[in-house]
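Removed: one protein chain of the complex. Kept in place: all other protein chains.
By letter and in written order, the chains are A and B; residue numbering begins at 1 in each of them.
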Amino acid sequence: MNPAELALYPFERPATLTELCRTLSARAGRKERTVLLAGGTDWIVERGLAPPEDPNDLPLVLDVSRLPELRGIQVARERAVIGAAATFLEIRSHPVLLRRAPVLTAMAREVGAIQIQARGTLGGNLATASPAADGAAALMALDAEVVLASVHGERRVSLTQFFTGYRATRRAEDEVIVRVEFLLPRTGAHQAWRKVGTRAAQAISKVALAAIAERERGRGVRAGFGMASVAPVTAPLPTVRALALAPSLASVSDEELDAATRRDIAPIDDVRSTAAYRAHVASALVKAFFRELREAPGL
Amino acid sequence: MRIAFVLNGRKRTLDAPPLARLLDLLRGPLGLTGTKEGCGEGECGSCTVLLDGVPVNACLVAAGQCDGRTVLTVEGLGVKDGLSDLQDAFVKEGGAQCGICTPGFLMAAHALLTANPQPGEGEIRESIAGNICRCTGYQRIVESIRHAVKERASRESG
Partner (left out) sequence: MALVGRSVPRADGRAKVAGTARYVDDLTRPGVLFGGTLRSPMARGRLHGIRRDPAFDWAGVTVVTAEDVPVNVVALIEEDQPVLASDEVRHAHEPIALVAAEDPVRLARALRALTPEIEPLPPVLTVADALARKAQIHGPDNVFATYRISKGDAAGAIASSPIRLKGRYRTPHQEQLYIEPQGMLAFWDAGGAHLVGSLQCPFYVHKGVKRTFSLDDDHVDVTQAVTGGGFGGKEEYPTLLALHALLLAKKSGRPVKMIYGRQEDIEATTKRHPCEVTIESGCDREGNLSAVSIRILMDGGAYVTLTPVVLSRAALHAAGAYRWEHAAIEAVAVATNTPPNGAFRGFGAPQTIWAIERHMDRIARELSADPLELREKNLLRVGDTTPTGQFLKESVGVQRCVEEARKASGWDKKRAALGAGAPARPVSALPRRTAPGGSAPRKARGIGASVFLHGAGFTGSGERRLKGCVAIDMLRGSSGKKPIFRIRTASTDIGQGTETVFRQIAAEALWVSMDRVEFATPSTSVVPDSGPTVASRTVMIVGSIVERAARDLFARTEHERQKRGGSFDDAALRLLAGKESVVSEKTYETPEDLVWDDEKYRGDAYPVFAWGCDIAEVEVDLDTFETTVLGFWSVADVGKAIHPLLCKGQIEGGTLQAIGWALNEKLVVKDGRILNARMANYIVPTSLDAPRFTTVLVEDPYSRGPGGGAKGIGELPMDGGAPAIAAAIEHATGIVRDDLPLLPEDLFAARRTAM
């Protein structure tokens, strides 16, 4: 459709979460379609590419970008709570996240460029559920939980369970993502973000790896992975994760890591890259992370 | 929808479809054609304006989301008696060739220098990485920004 047609969509700005949930509930009950708009970096772009909608049956667009309940980043008692409308710019500028969850900081710094970071939100990144979503990969490595709200209250879904298929999630029509939460990795935990994109900036991931490992006296106590653009949904790499928790990293061979990575991903050819290249890079990034782990002091 | 915001330092109120793009509002009813459209999907940065001081792509901002906020465009960059030092540096150092991307670069650079008056080359390059230029190879743009940084530094120390 032509971007000029955006002007036709009905738009409202609910003042509170309660009001938003009521509207969502009522509309879902009437089978009316609703779009939750935050930064617009996906939805507005997609309008330009999507087939046009029936002008007499347009969805209602609800602006959630300034709802107080969706805003802000808090860190307390070793838990990080990030509002769904927190932007990538807010995330990359947050000093505690930089210290304790640098995987998130590094990821946010490589989303698009400053203009996209200023608008794009973590909640939007999860709701769009693109397999190329960098935010989803980093949060998956952090074992984040998604908190959804509706008139029935809140419910929590582990991010590994959140995505149900290509661009599909467990969010119901009457729900909104309000925040994500995760347990901060310990100080000194090994964290890595590596994005292999179409160029050095303003890029979409061909493959991106987020990884976290905590080890104690040589034993793995926490590990998490998230990989973008190698499967219909963000890949949690469960087999690789099991290897990261192995009693001895020295015994994990490159061949095992290759096999594990292959098991955990299902890359395809598309306009950005090839399945063969993605598979190779996925393996290479996993092996590089394990190499770093083995070399890291105190792990 | 009635939208009230501060545009280039002046309070403005107008009626507009809330999901009209800020870009179309600026270029249309507001008559500010300095903000350019290069791709319409947030890739080229030609429509960069500052929303509450932060660079955004005006092609991806809904008019309704600007209510109660401040917007700065290239038309608001100049000083009373002419060009700002940054604009002047782009003229002197070859930062503008065809010029269509220039307003966007100026806005991104202005935001950088406001937040960080002494950026290094790496920070300069990162701050304009969301703006595509097909003419210059970026070097003259980076030099223009560095020139403005140096001028400011020497003014302050002098």
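As a convention for this text, a contact is a pair of C-beta atoms (placed from the backbone, for glycine too) under 8 Å apart; a residue touches a chain by one contact, two chains touch by 3 or more.
On a predicted model such as this, the values are computed, not experimentally measured, just so you know.
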Hidden partner chain, touching residue among A:G29, A:P52 or A:G218: A:P52
Omitted-chain contact residue, chosen from A:E90, A:E110, A:D174 or A:D264: A:E110
Contact residue for the chain not shown (choose from A:A149, A:V196, A:A228 or A:L249): A:V196
Missing-partner contacts on subunit B, residue numbers: 27, 32-41, 43-44, 46, 73-75, 77-78, 83, 87-88, 90-103, 106, 121-122, 124-126, 128-142
Where the unshown chain meets subunit A, residue by residue: 1-2, 4-5, 7-8, 45, 49, 52, 102-103, 105-106, 109-110, 113, 190-194, 196, 198-204, 206, 271-274, 276-277, 280-281, 284-285, 288, 291-292, 295-296
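Keep in mind that, in the parts below, only the chains that are shown with their structure count from here on.
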Distance from subunit B to subunit A - Cα centre to Cα centre, in angstrom: 29
Interfacial residue positions of subunit B with respect to subunit A in the complex: 1, 17-21, 24, 40-43, 45, 48, 51, 54-57, 59-62, 64-65, 67, 108, 111, 126-127, 129-132
Complex interface listing, subunit A residues touching subunit B: 3-4, 6-9, 11, 13, 37, 39-41, 44-45, 48, 61, 63, 65, 89, 112-116, 118-119, 200-202
